[in-house]
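Have a look at the structure below before the remarks.
Complex shown without one protein chain; remaining protein chains in place.
After this line comes subunit A, so read on.
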Amino acid sequence: MASNVKQYKAIGEELWKGRSEKINAELFALTYGALVVQLIQDYEDYDEVNKQLEKMGYNIGTRLIEDFLARSGMGRCSDFREVGEVIAKVGFKTFLNITPSVVHALPPSPTPNRQSNPTPSQPSFTLTLDENPLTEFVELPEDALEGGLWFSNVLCGVIRGALEMVQMQVQAEFVSDVLRGDESSEIRVKLVKYLEEEVPVGDD
């Protein structure tokens, strides 16, 4: 498994270096910041803003996954654990040049004693972002803190959108955020179910 991790890191590094179009980080951060501020002014409700950011991320993710698979040429991941590794080491590295660390929480193997099994049967992993290019200069004002704004919620949407395109339905959400005063920024991604191939609506 360790060699796989190293492999992924190397792949991610190569993909990042190979990208010919890079964008200025400040411009990127300022653009995203302006976007969030505009959403706040338009919706005036932080929950709604969170939802919209997630939706935007979802749309980005559904398209981003194609780009990612085309460039990296990675095959199907064998299990959810590998999904987490690939997202963190290759995905984030390729597009944002950061490598969040991954902590897996897989359900224990089925035992006969089902009653004492409190953990959910859904595997999940937690990405810990030690740096976040989206929040380069940002400090949240008081009402955003109280209102429960997740500034980088677009990332959750991207993960959800991308994985849905490869037949996995997941829930991705922020657990803690440095902007809110927590120790670290963490996204928890939980697998809901594997999606079956469905006939597109409208076909007979």
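Criterion: a contact is a pair of C-beta atoms (placed from the backbone, for glycine too) under 8 Å apart; a residue touches a chain by one contact, two chains touch by 3 or more; residues count from 1.
We adopt the following convention: contacts and distances are computed from a predicted model.
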Name per UniProt, for the chain absent here [options: "Adaptor related protein complex 3 subunit sigma 2", "Mitochondrial ribosomal protein S35", "60S ribosome subunit biogenesis protein NIP7 homolog" or "Transport protein particle complex subunit"]: "Transport protein particle complex subunit"
Among A:Val49, A:Leu64 or A:Ala144, the residue in touch with the chain that has been omitted: A:Ala144
Sole residue of A:Ile11, A:Val36 or A:Val189 that reaches the chain not shown, by the stated touch rule: A:Val36
Contact set of subunit A toward the excluded chain (per top definition): 26, 29-30, 33-34, 36-37, 136-141, 144
